[in-house]
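For this view, one protein chain was removed and the others were kept in their places.
So, chain A:
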């Protein structure tokens, strides 16, 4: 009680002037005159001190001091204490709950003041209130908001469609759909297998090169090598009839420093022109490395700064030369059309209320064109200039043919639209006729895999929105019996001139994008029709779109499930994405996200970018990201509930230390060699390699590992891996391949130092491989197990001890002790204690700062010989394969280790390896195949 009283007293005294002391001046409230009088009488009484008092206090000053006191006192009485609410002036027993919200709970005399105060407080909050939902949902405002939100990560044109149905991830500067929110893993697989799966691949970047064919080829040949397969110069792709794919390296660096896989497409030669056009489609993470590389090999360093004066021109038909900046790129160039609000900005700097089509993240002055004065090559960055949809599955052609109709030729009056211009020319009309004939023939072909791989067809089609079915339907094939013509098409592919498309021309693309009929306008016209639901006639002249259809070959390697996952890519001018997307969806296709692309390449058995390119810069970055992410999820669990990877003998559960693996296999190989050399020297005194090579091996070890992409050597390896009897039935003919013997291995290894090779592993009986599973070498006893029967499971790894557990415990204890600062020697003890137990471990206590329970700390011991079976490599992907019906893993193994293993294995068990998941102690038998 006393303390609360003291507090009250303090509160009251807070605003008192410091000079005021009630106790010392009890007469402070008196009139000044009487005060002086009193003082005066006192002075008379003690005459001896008169002199001093008169010096101290003059009458006026004294009066002023009293007046100040009085006014302070009045103020203190009138005012409530501090910033408190009015009810602060009420005694405690009169206060009620929620008085601050409801002023009616206050006594009447205070209500007025309370109202005033609440008004004052409320007025501050008012502007922070959001706009009403209605205002926010207004078209212009929404577009502004959308444009703001995609400043960092670009949206694809189908973004909003995807965002409603997919789990979106921000990757590579784009917002991409990762996987659908509904459960559809198996339906998506089934769609790929028997119907059609649709994906938006518009995030792939396109780089356009223009120039003389010979100069282009000469400069591009520095980026690739013939050894790794067809290059940019392959005859079939050069004519423009086929799409090609190639792995690009840094200029002149093959086989080191790869950048990644790209696909490319040449424009068919135009008569009377020597300038060729080439599109290179690359993953966005490759682009940032590829573009400078292209600029150096083509000597294109002159950046063409986009002209600013174009900004004011209305965006319509712009016959652009290549050096001009597209008006669409500049947001300022957007004409603000159809905005009803008054807000339409008068100054040009105001934000545009039009949707940004294309790449909105790029600033308008960033150069996208580079040209060379010496070679005349022009490089254009066409990122987000085109839309690319991928249809996977045997029925994708059926879906396409139901959705797209070839454009009708119209002979109406000339207009600014590109199609009517083209229709004037007789040759162009006949070309269009031929293309539509071929398209009609394609409809009769049942399977996508029946066509030559990589076929290209240029077309001009009508707006698919016009033929949109009212209900979702499932496209079914209409197969005609094979005719002579369709047979020829299947054999020879599309003739060269029919691969031409107007999509290659920038002016046409821009024209089509600009003149697109809006959805609203289309709906208005539909509503005006007499019979609801019938087709819009006559077809609006704007709706003719040039497209390119590019065949995607399916599985081409190996000898099983050939051409699985074949499909078509649909290339469109930008702005038309949704107009084609929705009609395709209405034909009963499934939509897949990024994870389905991964599955697609996994079933096809090809490396997926960037997951399976550990030697490319983007592959390395991906691995680091993945490790960080997995580590984060791992650490989120309480230590007692975590998998103890140390006990499982798994050194790196979240990454694959390829470099260390390759390095460790080198000495193993060379030690063996040295021994054998000595032995063979004794025997024959003739050796195929000198000791000089052995001395050089140290410098090889310092080199970086690389992936073997040389076709010939891969074919050789693949022959060696094959068991001589397949399923124990018939001997496999190896052909003219050299047999696997010592000299062959040696010559192979000298050519491929520190290299890894892409392999496919399928389990024999049980087991579902997981990513980062270890590929191990079986011992002779293990192979004996295999003889017992197909159902025999593999060997077990004895559990490892966790030396770090005690150290973590001690460290924790030591920390606690140190915190209480009671025993400092305890921490010394803990540091010194584990040393004898871990003397053979490479990790002393210096790295104990980042010890994580269950994970091996950073300087790893030897990865190859850590477990009881030697490690050959790791699986980068692994899952139960729905197409084969057993577990399948894809990964890399070390070539040196693989050859050593193979040469030690008996003929009937060639290519049998062991696979162990990071979370398991059980080895499973797998069959290794290298598919070329």
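Going forward, a contact is a pair of C-beta atoms (placed from the backbone, for glycine too) under 8 Å apart; a residue touches a chain by one contact, two chains touch by 3 or more; residues count from 1.
In this text, contacts and distances are computed from a predicted model.
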### Message
Name the omitted chain as UniProt records it, choosing among "AP complex subunit beta", "Adaptor related protein complex 3 subunit sigma 1", "Isobutyryl-CoA dehydrogenase, mitochondrial" or "Ribonuclease P protein subunit p20".
### Response
"Ribonuclease P protein subunit p20"
### Message
Please identify which residue in A:153, A:366, A:467 or A:556 touches the non-displayed chain.
### Response
A:556
#### Entry: Candidate in contact with the missing chain, chosen from A:167, A:184, A:490 or A:868
A:490
### Query
Which of A:215, A:231, A:285 or A:422 sits in contact with the chain that's absent?
A:231
### Task
Identify the residue among A:477, A:495, A:657 or A:861 that touches the chain left out of the display.
A:477
### Message
If the hidden chain were put back, which residues of chain A would touch it?
### Response
226, 230-231, 233-236, 446-447, 449-450, 452-453, 477, 479, 482, 487, 490-492, 556, 559-563, 711, 733, 735-736
